[in-house]
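Left out: one protein chain. Kept in place: all the others.
As written, the chains take the letters A, B and C, and residue 1 is the first residue of each chain.
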């Protein structure tokens, strides 16, 4: 109820601050019998890990995950899977410069007002460090979805500041530090990021995610529609400011004849809906897009106030991502996996096993 | 768990189909002592009601709400408030033309696959008729928020198809059938809608919502951030395809120096965050925007399949909104009220009473 | 969260006061395709109905239930099933004698302190009238459990004041107004109750419940064990003061060799566990027992205080059950049905379909 749990049947409950001894989570509701080991989780954690290129924060965390429970003889048992990552890079930093003041655009001010004290250590619970646990938990969901239904969930950078991606080549996504699917844009991205870093500024980004081989029927009418839960999950990622499903905001200017996805015996003729009709998956690919704001951790002075309400200037030294959207890519995938996994179990509870892509209505255009 | 409930502490559980005897909901968790009567709910219901102008569906429903419980001597008792609206306009329509086929862009197909049968009566549970109960329940939340904290929640049409609103004059919003805050755009909207109706087509829209006098500290870290819950709530409205908070997708192309809202002793200098930092309300106005798709209920032939998977053509006769976004305006307000009310109670449970706009950091720019 | 909902996947949310226009509930999570009509619910409602013999309250309520949603062409749709019962016997009673004072042993005092006002109309929300909705909702669960797994849930009076039942003959239970399975005890019960009524006093009772053909594996480890949820459900019934599973309090004085239920290839050799091991159903019959207190609505003067804290005497006139335990029988069955139904769906979500009585380990001794 305090917001640290996600999911109703496949539940992730997370803990930990950026500067405490460890972060971790409990994944509850995983069906028994899924082969699982730490390597299954580490792969995605390494994709999110800081310090893998000059374009992300240079904070160095090994982010080695340990499974503490819920796996016996290499398979999940159906009982809670506890995951933990020790915090190894808690530099005994000098906080004296910021401990009495609020960094603009950060959660410093709101956390202080909500909880009545100032945890000045690098954001404490509000640090994006917690997203590591989302990735680890999401990897379990991904593995189950893939094993049971061949579901594939992949995200990519579709825009970074002014640079728009024009080509979607899945083979390229893991070949560059930007999760960029358009090889031709990579040099432009590198240039832009180098200049940005030199400037001490930051920039926003847009991440798209696609899930394929989705069973028909996932999503619960009215309040827990699949798209509503995706919006929730995506907007819960640090720095997210917008979410679209399918055509998204483009549909404001679409006519009905253009937007509606007509059907033929060979399948849908388009996918403006993003794979969801009436809040329920149609079997088409699920398409979503997320906007990430530019981080406010800048090496450029900003006006703010201190705890006494007096005007101060704030500068954020240290190691920060100039574009937090980049490393959000595996997080977006993880959150979509958590949503789908939860809905798979919810569907199964009430309706029994899901039906996969139907022969009469092929899933994709 | 089947998706018919919204909220964790202030909970709305909804029931009813468009063609059953009644729709209704149970509102649970309302604090005792709030003066409440049916008129309090009817005002917003009337704003959502079909048939109030030629630009919305001509289906005629009185939408008279009755309070069945939870109010004693004119005040809420703290026990569940049951609301009911009788369905008065269930025309014994001839469904023979569509009962064996899926309307493209509708939930017909996904509901049939999920539940294993075809409820052909105008959408059944997937009909937007259920949104009447959101509006009624939201009116209770609105009243409480206003009474306790002077919170004001108001939405307006900001774009309809190609017509963009340029001026925000709150006094205009209730003066035209479009909830348009820009009087000069009303004739253009009328023309556009008349042409659209004649054509038998539909169009999308964008609704913006603003909430003022928000207490600082609402929202729960990590998964139940205030913005995540707003995204969830908005995307759960029929036809919603996108949600933005504050700068939304514009921040993809913003730099950090531009986006971060600097603070001075006189208050924040901008509101790109949309009133939410780290998932917690800052006391600034909450700003959100929702994209609504064009309805797929068109008088223009569309290709589809029937229950046997054979190709058919479908046309939707009858009374439908050419722009469902218009009547979404009070629904958007209601959903934001439900989110805020729920978070107010959640905050109160753990942290005690909320702090209102603080003297040291004024809430608005 | 305000306590008006039961169940996590098969959820009942109830509303209504004893003296409002109606009581009702929403049953959410029922699988689609279950044949259901009002008669299915009415049978159990009639068993609980007041005024069927001189031994229960003479309040006359037809208790006719209406289904408002969730059923289409005679089958459940998978969407919420709303049930409503109009309150027909709201005598415009003279409350002046008790409206300023607390009836001892009633919820008057605690409700007033909790909610800050006094609803003096016959208990309001704390009236046992709400249990009608439990019976109606439970009847849906019963029907599903019977249809899918042949589960049978039956309760009976096992003790009333000093009168202990000695014989369990299921055929007798519905043949007398006490749900007494021992025909020879019926005259004794009648005499006892007649004397009690004349005296203006009340008495406690014990109700036993037995569920047969239980699938193996229902119940979730640690906090949501099947026995824990049964205890919760039973103790939530008005006037319940104790719950036992299997041997119950007798096991305080049992030795391990006596209590443990040994197993042979032909099945368990005893059932002290009451069909539940480690919180999970074993396939044996589920056995539980509930103690109901004597109602405090007496025609005999009791000392109390009024709203001003001054000493007063209170007498409860009107129509009350001298032994509320009697009519609790169908409620106990209903609550067990709700528990089992919920756990059936929970099991199915994580573990897939349940396994029924296994050939290798027969379920009963």
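The definition used in the following text is that a contact is a pair of C-beta atoms (placed from the backbone, for glycine too) under 8 Å apart; a residue touches a chain by one contact, two chains touch by 3 or more.
Keep in mind that this is a model prediction, so the values were computed, not measured.
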Touching the absent chain when the full complex is considered, from C:43, C:168, C:183 or C:300: C:300
Among C:234, C:286 or C:344, residue touching the chain not depicted: C:234
Residues in subunit C touching the chain absent from view: 1-6, 8-9, 14, 102, 104-107, 109-111, 113-116, 125-126, 130, 159-162, 196, 201-206, 216-217, 219-225, 227-236, 238, 240-249, 251-265, 269, 272-274, 276-283, 291-298, 300, 302-305, 308-311, 325, 346-347, 349-351, 355, 358, 360-361
Chain not shown, touching residues in subunit A: 1-2, 4-5, 8-9, 11, 13-17, 20-24, 26, 28-29, 32-33, 66, 68-70, 72, 75, 77-82, 84, 114-117, 119, 121, 124-125
For subunit B, residues in touch with the removed chain: 9, 29-32, 78-79, 221, 345-346, 348-353
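In this text, only the chains that are shown with their structure count from here on.
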Nearest-to-centre chain - CA centroid comparison: B
Rounded Å distance between subunit A and subunit B, as computed from the means of their C-alpha atoms: 26
Centroid spacing, where centroids are CA-atom means, of subunit A and subunit C in whole angstrom: 46
Mean-CA-position distance for subunit C and subunit B (Å): 39
Multi-chain contact sites of subunit C, meaning residues that touch two or more partners: 9, 29, 32, 78-79
